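Every protein chain but one is kept in place in this view of the complex.
After this line comes chain A, so read on.
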Amino acid sequence: MEAQTAATGTTAGAGAASYFLVESKGNWAGPNAAAFLADAAALAEAGHRVRVFLVEDGVLSAVGTDVPEIRRLAEAGAEILVDDFSAAQRALSATTLSPHVRIAGMDLAAAALTEDGCRGVWH
């Protein structure tokens, strides 16, 4: 599995919110996964701190080196995390993942979702 440490997330300015957005759907489940990631990118581009956590079939959005939705998120300064368990369950260890993502455990999701003021959404 090839993945590298992503950026540390959008540097939120005054009045910016912090979002922890979980995508659990695969791309073939319909257009909603891409739309959710586009919404996340829009929030990051608006100056909010955005962390995207790909879990379950959502981890498949990180496969490949040039996924448009992932690239847009990274360019907007969002942090993109791939669930280690979900990736292992789908045998992604032999797959090249986007260079913009990094592997993370559920403990990171738990920490983020219990931060004061963090807005969590699970899709």
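Keep in mind that, in the parts below, contacts are C-beta pairs under 8 Å (C-beta built on N, C-alpha and C of every residue); 3 or more make two chains touch, one makes a residue touch a chain; residues count from 1.
Assume contacts and distances are computed from a predicted model.
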item: UniProt protein name of the chain not shown, from "FAD-binding protein", "Gas vesicle protein A", "Arginine/lysine/ornithine decarboxylase" or "Cal11"; value: "Cal11"
item: Among A:16, A:38 or A:113, residue touching the chain not depicted; value: A:113
item: Chain A residues that touch the omitted chain in the full complex; value: 22, 24, 55-57, 85-86, 89, 105-107, 109-111, 113-114, 118, 120-122
